[in-house]
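Here the complex is missing a single protein chain, while all its other protein chains stay put.
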Amino acid sequence: MVEVKEKLSYEPKDLGGSLWSDGWVRLKKNKLAITSLFVLGFLCITAVLTPIIAPYGYEEQNLLLGAVPPSSDHWLGTDVFGRDMLTRIMYGSRISLAVGFIASGVALCIGVLWGSLAGYSGGRIDAFMMRVVDILYALPFMIFIILLMVIFGRNLLLLFLAIGAVEWLTMARIVRGQVLTIKQQDFIEAATSLGLSHWTIVRRHIIPNTLSPVIVYTTLTIPSVMLLEAFLSFLGLGIQPPQSSWGLLISYGVETMEEYPWLIFFPGLFLSITLFSLNFLGDGLRDALDPRASKD
Amino acid sequence: MFYFALRRLIQSIPVLIIVITATFFLVRAAPGGPFSAEKNVPPEVVKALEAQYKLDQPIWQQYTSYINDLIHGQFGPSFRYPGRTVNELIEAGLPVTAELALYAMLLAVLIGVSSGVYAGLRPNSIHDYLPMSLSMIGICVPSFLMGPLMVLFFGIYMEWLPISGWGSTPGDKILPTITLGLGYAAFISRLSRGGILEVMSKDYIRTARAKGLPARVIVFKHALRGGLIPVVAFLGPAFAGLLSGSFVVETIFQIPGLGRFYVQAAFNRDYTMILGTTIFFSTLIIMFNLLSDIVSVWLDPKLRDQYRHNK
Partner (left out) sequence: MSLLSVEDLTVHFHSRNGIIKAVKNLSFVLDYGETLAIVGESGSGKSVASYSLLDLIPKPPGKIEAGRAIFNDSDLLTLEALDLQKIRGNEIAIIFQDPMSSLNPYLTIGEQLIEPIIYHKKKSRKEAKGLALSMLTEVGLNGPDNKFYCFPHELSGGMQQRVMIAMALITKPKLLICDEPTTALDVTTQAQIIRLIQKIQKKYKIAVIFISHDLGVVAGIADRIIVMKNGEAIETGITNDIFYSPKTQYTKKLLSSIPRGEKEEKNFSSKKVLLRVDNLVKYYPANQDAFNWQIFKSFSEINTKKRYVKALDSVSFDIKKGEIFGVVGESGSGKSSLGKTILQLTSLDEGQIYFSDKNLLNLPSSEKISMRKHMQMIFQDPYSSLNPRMTIFDILAEPLLYHSLATSTNIQKYVLSLIDDIGLPRISAKKYPHEFSGGQRQRIAIGRAIATKPEFIIADEPVSALDVTVQAQILELILNLTEKHNMTMMFISHDLSVVRYLADRIAVMQYGKIVELNKTCEIFSSASEKYTKELLGAIPLADPKEEKKRQNIIMSDR
């Protein structure tokens, strides 16, 4: 039982080069994704350089001034204590972005290890490992995180771990799915018939082929994580003052939003722009790296 | 099919037990102890607590008696509100939150599915780009941002809609529902679009076209069934999300629902309340996930058969 498919290919063959360079060419054509990349780059660089380039000190208060709308001195206005909003938002970006990237990194590591181990082992080990994932998936994590935060206090490390612990599950599932698909390809059997060790097969044949979805999904996990952190901070369960994240700034802004709308508007704007950029970039990466486009 | 459902139900029980146990011990593990550290606990409450929780007994006995109480539906007295039990508070807040979640879910599904399917049927056109861009907004602007902004705009500047309460002023259910449901509408919209796009490229849709069937039959009878499976699968996690989202929305709009009680309990360290509502919510979520799982399998004849034989 064999199929000779009439290959209704509507696109002429791709130009030469590895799949990565193909992907990069395709990504460059996606203006939205490239713009997002630049925006993100800009935000990250600003975040890193904040202590140097922030116009005011972080805690610098100007009680006489109080909350003022955007002006030439304070581009984004000030809060009730006279603290410059631009500065606070810049410092906030450090926390929000850090949580986003680090927690995603944690989720990435655990998820990839777990998923590829399960996928490659197959059989009972796979069944067991995915059962664990299923059970953990069924737990209402939001509630547990809240519980943890309440009980153990607002600890930055705990926050990272808690958020990472939620996100790794989906990553594990995705990686496992991808590993399973790759395992069914003949070139894996060819590698086995060559006598390559399991580890060599995983390293040389499996992992390079799982990178695409991992990259895409990681890019999409970061906004998810940032939202989670913002959500918790908004409820008062995330970052503690004196540190602040965008979520925390938004929650302060809500309290006084009628009189001083800029206190909620600007942190919200920055959060949204970051989330937009990450999502568009993730979508763009997905389109660019989709193997379907380079197979005839 | 029935056996499959039964099996899944039984498989959920260990999860529930884990949740209850973990919560119970976590609460006990709070530094300083939940009941001893607070200085200003009214003595009547202390008495009730001690009676209820038999604090002088070994912890395993406390656990088993808690489970026993749970089975009888007793969540224990509230820590913060002397004279009221957690049960009462749950009963007061649940209908409100349930209604809010239900309306939001309906909104999310109706708007999400219709806009997503509409976009998916006309890919890469303005009918596609517009809804998808809007949906991106829904995804990237979180509810705790969207809510206050809508309160500002619709409530305060335009004064079109009331901004607090639930059921007390006509129209006060509109803003909270939208705030809660919009994000999910956006996500479901994308999911539907993706699902429809994928289905429409399948061979059996080509067959349906080749048979000369009218377009509405092709879409509604042939495409939707397969295309919306990702949406159905998402409803389980969506429900969990809606419940937790209700915390924020109820806080912003001053709605006397279970979510807000939960948040307040968290702030006030009302441990019995936290314990009780955590377990209650968790049970709801687990049940809903179970339902979503079962329906997903039921919708696919191939899976149905596979599970039927796979006893």
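Here the chain labels run A and B in written order, and each chain numbers its own residues starting at 1.
In this section, contacts are C-beta pairs under 8 Å (C-beta built on N, C-alpha and C of every residue); 3 or more make two chains touch, one makes a residue touch a chain.
All values derive from a computational prediction rather than experimental measurement.
Visitor: Quick one: which shown chains sit in contact with the chain that's not drawn?
Guide: Every shown chain touched by the left-out chain: A, B.
Visitor: Out of B:R8, B:H127 or B:K202, point to the residue that touches the absent chain in the complete complex.
Guide: B:K202
Visitor: Over the whole complex, note the residues of chain A touching the chain we left out.
Guide: Listed in rising order, the touching residues are 1-14, 16-19, 184-187, 189-196, 204-205, 208-209, 291, 294-296.
Visitor: Where does chain B touch the missing chain, residue by residue?
Guide: Here the touching residues of chain B are 124, 202-204, 206-214, 217, 221-222, 225-226, 299-302, 305-306, 309-310.
Rule of thumb we're sticking to: only the chains that are shown with their structure count from here on.
Visitor: Which stretch or stretches of chain A touch chain B in the complex?
Guide: Contact set of chain A toward chain B: 135, 138-140, 142-144, 146-153, 223, 227, 230-231, 234-237, 247, 250-251, 253-254, 257-258, 261, 264-265, 268, 271-272, 275-276, 279-280.
Visitor: What part of chain B is in contact with chain A in the complex they form?
Guide: Going by the criterion above, the answer is residues 12, 14-15, 18-19, 22-23, 26-27, 29-31, 136-137, 139-142, 144-145, 148-149, 151-152, 156, 240-241, 243-244, 247-248, 251-252, 262-263, 266-267, 269, 274, 278, 281-282, 285-286, 289.
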